[in-house]
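Let me give you the structure first, and then I'll get to my questions.
A protein chain is absent from this complex, but the other protein chains hold their places.
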Amino acid sequence: MNHLPKLKIAVVGAGRIGKIHAETIARRVPQAELAGVADVVEAAARETAVQYDVPYTTDYHEFLHDSHIDAIAICSATHTHTQIIQEAAAAGKHIFCEKPIDHDLKKIDAALTAVAQANIKFQVGFNRRFDANFRKVRQMITEGKIGQPHILRITSRDPAPPPIAYIKVSGGIFLDMTIHDFDMARYLIGSEVEELFVAAGVMVDPAIGKAGDLDTAVITLKFTNGVIGTIDNSRQAVYGYDQRVEVFGEKGMVAVGNNTPDTHIYANADGIHSAKPLYFFLERYMDSYIAEMQAFVEAVVTDKEPPVGGQDGRIPVVMGLAARKSWEENRPVRLSEISPT
Amino acid sequence: MNHLPKLKIAVVGAGRIGKIHAETIARRVPQAELAGVADVVEAAARETAVQYDVPYTTDYHEFLHDSHIDAIAICSATHTHTQIIQEAAAAGKHIFCEKPIDHDLKKIDAALTAVAQANIKFQVGFNRRFDANFRKVRQMITEGKIGQPHILRITSRDPAPPPIAYIKVSGGIFLDMTIHDFDMARYLIGSEVEELFVAAGVMVDPAIGKAGDLDTAVITLKFTNGVIGTIDNSRQAVYGYDQRVEVFGEKGMVAVGNNTPDTHIYANADGIHSAKPLYFFLERYMDSYIAEMQAFVEAVVTDKEPPVGGQDGRIPVVMGLAARKSWEENRPVRLSEISPT
Amino acid sequence: MNHLPKLKIAVVGAGRIGKIHAETIARRVPQAELAGVADVVEAAARETAVQYDVPYTTDYHEFLHDSHIDAIAICSATHTHTQIIQEAAAAGKHIFCEKPIDHDLKKIDAALTAVAQANIKFQVGFNRRFDANFRKVRQMITEGKIGQPHILRITSRDPAPPPIAYIKVSGGIFLDMTIHDFDMARYLIGSEVEELFVAAGVMVDPAIGKAGDLDTAVITLKFTNGVIGTIDNSRQAVYGYDQRVEVFGEKGMVAVGNNTPDTHIYANADGIHSAKPLYFFLERYMDSYIAEMQAFVEAVVTDKEPPVGGQDGRIPVVMGLAARKSWEENRPVRLSEISPT
Partner (left out) sequence: MNHLPKLKIAVVGAGRIGKIHAETIARRVPQAELAGVADVVEAAARETAVQYDVPYTTDYHEFLHDSHIDAIAICSATHTHTQIIQEAAAAGKHIFCEKPIDHDLKKIDAALTAVAQANIKFQVGFNRRFDANFRKVRQMITEGKIGQPHILRITSRDPAPPPIAYIKVSGGIFLDMTIHDFDMARYLIGSEVEELFVAAGVMVDPAIGKAGDLDTAVITLKFTNGVIGTIDNSRQAVYGYDQRVEVFGEKGMVAVGNNTPDTHIYANADGIHSAKPLYFFLERYMDSYIAEMQAFVEAVVTDKEPPVGGQDGRIPVVMGLAARKSWEENRPVRLSEISPT
């Protein structure tokens, strides 16, 4: 039996992802304890807090001043992240922060500086790294099963586009959606991208274009170790959330397909039929949310480096900004061209 | 938010399956609350109880006398089931009972009589009915997707045989292992088996034969609605737990395959490779344990008939006895030939 | 380059299967030459003969008297097989004979005696042994990949039943359809069946029952080496010709699925869809017809034993008769109970 004290974590932001982390911390990570829920909307904070019988507040600063709280999970709106990070770091709280840290590199750098100056752990919420499929791909690469990787392919398509109102504050497809794939590319290959090229368009909904964004994109990545990667994104795959990866190398290839709600095969006079992929990220990645929180808690408790650190949060933002530039200028863009402005 | 009082359930028997139900009740069924753990071995009861901060005892009668406890989950040794059922029924506790109820029809009938005379809910732990794959098959059949079923095929193979000591008290392969498949057959087809024929042998380990049991079997089932079924069992599939079902009918066929830990495909100079099935029932059926307990709790709370009742617990035992008789006499045996002795 | 003289083969019977062998001999087996076509219906003989610019006749005896002809391929109605075999053997012609040799064991034995007394090669047309899928299964077994086999499963379902007129002269499902599966069972396991048990019914079409036949059957096989097998047959799988095999053993399992016209996967809002199996035996087994004829020609040319001999033709007929008896008497029947009458 484990008699170590549990890590007390307060959740800041009780929206969709905040609720997931609250449940995970309260029920699924044995070493963690939910210490409270904050949200600027009192009803939201209360609803989640009551469920687990923990305190709630509309002012997260209360948690920062509470010496019984060890860590906070930042799940609030993206533009609030860096301020909370700086305050929490100053208060000596360990930080789990949802992706993206911010859309602005200057703000990110200020936050990461604050983290570096505090004696705390900091982890960014790139949950897909903790998914069983992608872990297996990474594991097989590090075990040398495919030898030196040559080509990476990531397919990442949402089942349906978000509301236009969301699109407008999302930072654009590259910072909102592709950012997960940028992280995945770095994670799987274990090398940095030095240049990328984007071909993209508005094919799903003209309203997305009117909002200044794109809905379909193919991004070519050139890694420093020579690997060439492609990411293809669409805001709308009518058959559901399409999350596949393939890495091809000198000694073989490893690929992962979608997860489905069941394994049924139905054969009738029209053909052979099977289940669509799990609908969207809540269904598809629930286990990875648990695993990433377990990893965060373990890193804090054992005083190890969290598996997804500050640079892991910053670099995909650089890639997103480079992608937008590549599309605007129709040319390959080097990541070194992107700097805080 | 749900403000209904939670159903307080005590677990009797803190072995492997008891621990699963304790965790499920404590953490995964929002409407339930773990009320205590009993085991004749004090250390076993204590270990599980401490984990969830609940009382424990070596004498389950304490729970039967405790008016705050609504229900018990019987997870103790099979031969103790019917007595506990009778006592719990007399005490007015709702009962969830692990399979099989007993190996002896007379004892089963006495227990079911006690249940019938009490105003309680009674559910038997045939968890596989709550598995997403098999639910899908049943759903497609009831929706008429395959029309009238003609042929049923169940493949059910364990990854490794249990210890010989367990074999000796297991009731034999038909009451220990095939019993799940007998239940599955009835569940999927929605009709009763009237006759069965067994071909079987000792192929995996001669020690199993010396212990008076079989390790490999093929059972042919004839249903009252005309469907013909086969079950094939082995105590040892070296590639892992093999749990497949296929139902063929006038308008089509539906089949479910195994679940795997991930969806990876690995291609190298030797061939194309993918993951083995999830290892055994704990890995494979964890979600079904949660779903069956949710169903039990819901049946009690909403005063509905539990989905797996007393006859659902009794009939597979009859089938197991008929199977053994068929093997011994090398002839088809009708279920009507089997009666309490 | 191969300058050996080609084996001259005349085809007797220009129906569906006769045309296939004519094409195969004329075009696809380099070592063979089509020497003529006989059919009691002159138009049928002519149509095929003209296509390859070879002689035709309504009286196959002409071919038996023609010293330039080396072999005959018997593709006529089943009841004519044994007489032609005896005459051809007497004439010293090598014989390829379609399955079944006959429905009557006495007639089969007379024919096989004639073959044994002549210095000729004799091969029976169990073409499925030459299919790439089933060859692979057999190869893996003989290589020891699954160790000692324990369980065999054969699924063999036609896309649609034949006309009732055909049913009436077919010899019944066991001699017409299952006979291929009986051969497959023997081929794959490399051991003889000593006892079988049948569960069967009329589920597809009552007219088949009125004609005295069955349309759905599950046959359990017990082999002398301990393997237990099941065959499941249906006269109508609405999704097409379903031809699968699985062999499970101590070290693993090997299975083969259906062949499809293409490998497409189509994903839309309704699900994931793929191609049905190839429609029926002409589409599915065309390559095996070529391979079996190549094997026959090679056996003759190199003076080796053909891979499917007289006993391979006889035993499945015994199994078919035993299967019918098992169904009629609802009991396991030993093959030793069946003898020429």
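Lettered A, B and C in written order, each chain numbered from 1.
Basically, a contact is a pair of C-beta atoms (placed from the backbone, for glycine too) under 8 Å apart; a residue touches a chain by one contact, two chains touch by 3 or more.
A quick note: this is a predicted structure, and the numbers were derived from the prediction, not measured.
J.: Looking at the whole complex, which of C:41, C:90 or C:255 touches the chain that is not displayed?
T.: Counting the whole complex, the residue in contact with the absent chain is C:255.
J.: Looking at the whole complex, which of B:191, B:268 or B:294 touches the chain that is not displayed?
T.: B:268
J.: Among A:50, A:77, A:238 or A:269, which residue is in contact with the omitted chain in the full complex?
T.: From the options A:50, A:77, A:238 or A:269, the contact with the absent chain belongs to A:238.
J.: Of A:204, A:245 or A:295, which residue touches the hidden chain?
T.: A:204
J.: Using the document's contact rule, name the residues of subunit A that touch the chain not shown here.
T.: 148, 150-151, 153, 157, 197, 199-201, 203-204, 216-218, 220, 222, 226, 228-230, 232, 234, 236-239, 242, 248, 250-253, 330-332
J.: List every residue of subunit C that touches the chain not included in the displayed model.
T.: Looking at subunit C, the ones touching the missing chain are residues 1, 27-28, 47, 50-51, 132-133, 135-137, 140, 145-146, 251-259, 261-269, 275.
J.: For subunit B, which residues lie in contact with the unshown chain of the complex?
T.: So the residues of subunit B touching the missing chain come out as 237-240, 267-276.
One rule holds in what follows: only the chains that are shown with their structure count from here on.
J.: Distance between subunit B and subunit C based on Cα centroids, please, to the nearest Å.
T.: Taking the mean C-alpha position of each chain, the two centres sit 43 Å apart.
J.: So the centre of each chain is just the mean of its C-alpha atoms; given that, what is the distance between subunit A and subunit C in Å?
T.: Inter-chain centre distance comes to 58 Å.
J.: Which subunit B residues touch at least two other chains?
T.: Answer for subunit B, listing residues that touch two or more other chains: 251-253.
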